[in-house]
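Before anything else, here's the structure in question.
Note that this complex is displayed minus one protein chain, with the remaining chains in position.
Order of writing sets the chain letters: A, B and C. Residues in each chain are counted from 1.
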């Protein structure tokens, strides 16, 4: 075989549920499509159960399994720690890894509280001084259509921005019989729809516009406050098994099933002002029946508008308002041309990408940044900024929806 | 000719601009498509200029012209007064007509202030006791797709309602060079996007859900505060002449053009709670470039969801969440079947209707109610209720977006 | 009232079913929206039954009723004869009217056979020499989006044309229990889907491209050969009453119902070559379940492409292939701008039109041509040319789908 004289980059990943599976596919695939300056090596997978972690490592392509994340961090063959656990463990793992001199890529939301996020951001800043880097994994930035949207806004194609409307709509807990999974528990998840998917909407909106949310006015709601306890702490995949849409019922879960209290939001709505003067409208909910993973965003500027819906992730709709009115209209750009972000690495035009590719792109950008010794984005400070928006949303909702400035870092 | 022994119903209309033209088409057409119990007669048109009113009467099919609306009301051959003027004259004309024993149909918003709307609603209640009826013309209720949406919600097809998101997006003043037409002056129009199109969004949302907005948290904004004075007090039609999209500019209107101050909102955003527990998100703007007349509304319930966009007004999208998940999806119902509201009167399936038909339906319902001696809907009290929502929006926006209950009648 | 010193143009219309109703609405409305050089007067309506014709005249706004079309033609107050009857009577009425010096507008297809169409075209040519004009009513040419498509092709925006794919899809006879209405009888209708809707597809394709179909290869099929006899010779409107989609059955119509033979095509497919070198694919069917009135056409040229579907009649989709690939995509032009064909007469942008407006536009163009003494289009020769295409389709289908040139006039 041809010699591959690139240096290697050893990866250790913690967690192998939904996020761990998709990160694994990204690590497995990235080298076949992008010409990286280093060769990523899937060194070790961290989990709690030895048996399950070992099986997962084998299925997902990791060379070893560790049952204590501290051991994973300590491995000599690990230079990067990829954190795919629920939010309650992010701070501890990330800070330890950074202090151990390992680069970190951490799933979003950065943490379950502003305090934790601040500690993480501080650790990342300190590590950066030692050439150790950290990134928060807002994968939707790496949807080619969203990256293209940002590019076009930055180029001035939209002119002065007036409106942003962003929604992240799902429906997997609309059925009251759906169980009390960890994502519905504040202790594990930090918040509900707000932190899980609203965080994506906020980051995507700030990313595309290049502006920050300055303040918000918010409402949150928990529609179903008691749910059956889940036998196993299941994730999104519990949907199929336990809540067939066909069995949607309006009443409370019946029978003698043990139940627990949902102490996070089912939905969060907020309006706000961006640093550059645009108005924003946001909504995150898991009760929008029929919307499966609808991260939708529209931006209206004086020179043009953009619209995107993740359910048709290969399309970006663009209205060029500088054209004569008789010629203008929203155009469906299929974001698979070689000139589009990330697209040249893949297939010919019209041969679309899927959800997992956003992670492959993210890993590619992360690896390139680390190899070049520059800070990957979004940084932990960026993640902290999103966390502060979420905190402002919760504060406003708790204070009669009063307009609440997002705290400056 | 065949004898037409139906009683006649004489109509007098005030105003012949945009609204007057479309009302005229409705009055001209309604009898050919609906089997009315009375025969409407287009008796007289009221305006200010004798020459212009006379010409308009001839072109639009009115038998006579009056230059003082008081004379129009006083005519013996007028039993119905149709008010198509700007909001600042609604109260005076409507109250006078009702007191003169004439039925009234009045364009929306009902008035430019809650106080005026209250006076009108009081007059309408008093008149009803004398068998004289009043209706506010929220024409979008008579879009067949919207009427169908209401029917399906009322039938329980959506189950418990969780979310309403309603937007009314236009772009005709996105160009700062667009002139200061009457719709941008508080004295004439009462408010900006809020009252002109936001009122429709509010009424449509309340109509479809059968619920009332209980309270709101709001932001409003005027993006362009100085505009060139309009040579002629133009309406929407000024768009084409003075603001070609191709000339969209970001800066202020240049040159030595005399300008005036825009003292109404360019955009209004609000979130709120409905009486039945649903959350609502609303947006009204004339700065959404590329959106021409996008009254969009989505409703998510536990058993299903609906979506509508007036730019495709013959379509209602319905997700039936009681189907197995593998079979479900938003379905595009083309609302032209004989069983759909109003549709049997028109053409075969798939042969769509246009904007003006909503007024024909409105007139049909109004005439049938008046002929039957029952109160047409929406009533002036309904119009007042919308006015109170608009007032709550403005109050919240002026009070740091604080959640503001809508005043009860 | 203001004097209207325009000359009048007296109209006599024959037939008051589906086509008669929509033509009446056009005659009633045209003057309120377009500034015509003459004033159309709805003088008389022709039908067979005195009672029914008189009632229809009253409802539809015609001043008089005639029960013999010869009497209608002979009236001094009739200068235009509008023929809205089935195809088997077109030739006789049209030729008599033209010979009597009356302008003629005749519904499509021009006739039930090439021979009849030739006689009509000859009569029209002769009449033109005497200043008497004839037009065949291919209303879809007056859909603003279709007129815009033609304009753009003529301007060269599509470059060299390579492909045309045109379909006219309906589903109103998919149910075998749907009765044997006149449109399913060769003696009355001439052909089935081919002449009724395929004719529109052919005319629209030729109109947009500015090219003629040079030859075709065809298949036709009658899926349901026996149908229940219709109690009343119903039109499309029989759909709702007798063939609810919910009752769709696959088997033959059951019971002791008397049946008759369908001797026209249920569907016609053909491929062909245009005079300019483009390839064409055509399909006309009434068995495309779920497609209600889907006249769809796509044109691909070297510099761009167009797509249209009548079920969203206010939209024209345009791909500008001269843009950089990364910027390009099909754009949804909402054809309601003042600069768009016919649109300035109606409502502001985004306030769409409906099916009937195509007839209002057609009448407007017809009246203007007649008043100016110029030949309206499409002419009877144009109608004959379409008829020759239909004949070539039937000839090819009868001859093993062999490529069959369209006969030159």
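List of remarks:
Methods note: a contact is a pair of C-beta atoms (placed from the backbone, for glycine too) under 8 Å apart; a residue touches a chain by one contact, two chains touch by 3 or more.
Everything numeric in this text was worked out from a predicted model, so none of it was measured.
Summary of contacts with the chain left out: across A:29, A:67, A:259 or A:275, the touching residue is A:29.
Among C:10, C:144, C:304 or C:376, only C:304 touches the chain left out of the display.
Only one residue in the set B:115, B:229, B:257 or B:326 touches the chain that does not appear here, and it is B:326.
Along chain A, the points of touch with the absent chain fall at residues 1-2, 4, 18, 21-22, 24-25, 28-29, 31-32, 51, 54-55, 57-61, 63-65, 170, 172, 236-237, 239-241, 291-294, 310-315, 334, 336-339, 344, 346-357. Interface residues of chain C facing the missing partner chain: 159-160, 162-163, 165, 167, 169, 171, 174-175, 217-219, 221, 223, 240, 244-246, 248-250, 267, 269-273, 277, 279, 281, 283, 285, 287-291, 298, 300-305, 319, 321-325, 328-330, 396, 400-403. Within the complete assembly, residues 148, 318, 324-334, 337-340, 349 of chain B touch the chain that is not shown.
Methods note: only the chains that are shown with their structure count from here on.
Homomeric contact chain B/chain C is classed as same-residue, with over half of its interface positions used by both copies.
Chain nearest the geometric middle of the protein is B, using mean C-alpha positions.
In whole angstrom, the spacing between the mean C-alpha positions of chain A and chain B is 41. In whole angstrom, the spacing between the mean C-alpha positions of chain A and chain C is 53. Shown for chain B are the residues that touch two or more other chains, namely 240, 291.
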